[in-house]
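All protein chains of the complex are present and in place, except for one that has been dropped.
So, chain A:
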Amino acid sequence: MIEKGKISSFQMALIMYAVVVATAILYIPFITAQQAKRDLWLSPLWAALSGFLIVLIITKLYKLYPKKTLVEYSELILGRTFGKIIGFIFLFFLLYDTAIAFREYGEFVESAFLHKTPIVVVTGGIALTCAFAVHGGIEVLGRSATVFLPIVLVLYVMIYLFLIPDLNVKNIFPIMEDGWIPSVKGSLAPHAWLSQFSLLSFLLPLLSDETKAMKWSILSVIVSVLTMVYINLGNIFLFGGIITNTQFPVFQAARYISIGSFFEHVESIVIAVWVLGGFVQLSAFFYMLVLGTSQWLKLPSYKPIILPFGFLIILFSIWSASSFQEMIHSMGTTTPFYFISIQLLIPMLLLCVAVFRKKLRQAK
């Protein structure tokens, strides 16, 4: 094993929560609202299906091949050549996924605060910090998740609590005006985000209490979905019909907070705390990428490839989209299909073949 550290199932759940939710709350309301309109809060509920399905598949695969990650057991299942190919496809996807996450982080910081700073400085800065965390290993990640995420979670809840005087519950009616189709269409992006639970595969072998893994992963999916529903509800209550043209509703909601004319202009605090969640998310992505790659290449340690991969991630984050509009557009159209096809279909294929081979072996 390359990684010697151990984390608890609870820490794993926190890391996965950060991986999904940190950028989801920024981009999902806007992208979902384009299709779902005022039913945007229903979309994450549909997307929960993806989350549960993937958790089930990944844990099932892990039971068949204990102490192995997806990159490792794909070779055992499909044989060396095909296994390597599948592993490469998955890792290449993960590189893209990680790069997109860095880009999302960068674009948000850019459009909210640092309008003139080159995006490379923003993403490069966080990449360097993440590289330190990744170098520390999984235990460092687990611990930073336990320290930071409660703060972040409280913040998400607080934003809309502070806005209660401005919330208008009537905005969600009529529910499902055009049937359930728009909310399903809108669930495309949440599906993509929740399909990232396939990355669970990299964390499962590192658990110290494997028996609780299933419980905590399902719980992590549920909490992620509930957070998205909460954020979407808060946004529709606050913005009503104009939700479809509010790019960063959470940020604008934070700007809208004003209590007693002294507790206002708090968006800087909101961003500062949000960056904590972003840090855990990006480090987790980064870590899984280098761990998976070193397993694929059968390296004795993942540490030497951290910096080169950091560099690669930054490059990919620039290559992934030429502009903000293009990024948002692709997130609502093509990217979800890419995400779902890799993260759902590959584990599904692996599971089918694995079960089939097991049956075959038993028949002999």
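One rule holds in what follows: a contact is a pair of C-beta atoms (placed from the backbone, for glycine too) under 8 Å apart; a residue touches a chain by one contact, two chains touch by 3 or more; residues count from 1.
The criterion applied here is as follows: contacts and distances are computed from a predicted model.
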Which of "Hydrogenase", "MBL fold metallo-hydrolase", "Ger(X)C family spore germination protein" or "Peptidase M4" matches, in UniProt, the chain that is not displayed: "Ger(X)C family spore germination protein"
Among A:Lys6, A:His135, A:Arg255 or A:Arg357, the residue in touch with the chain that has been omitted: A:Arg255
From A:Pro150, A:Gly241 or A:Pro308, residue that would touch the chain that is not displayed: A:Gly241
Among A:Glu177, A:Asp209 or A:Glu326, residue touching the chain not depicted: A:Glu177
Residues from chain A at the interface with the omitted partner, ascending: 111-112, 115-117, 170, 173-174, 177, 238-242, 245-246, 252, 255-256, 258, 261, 264-265
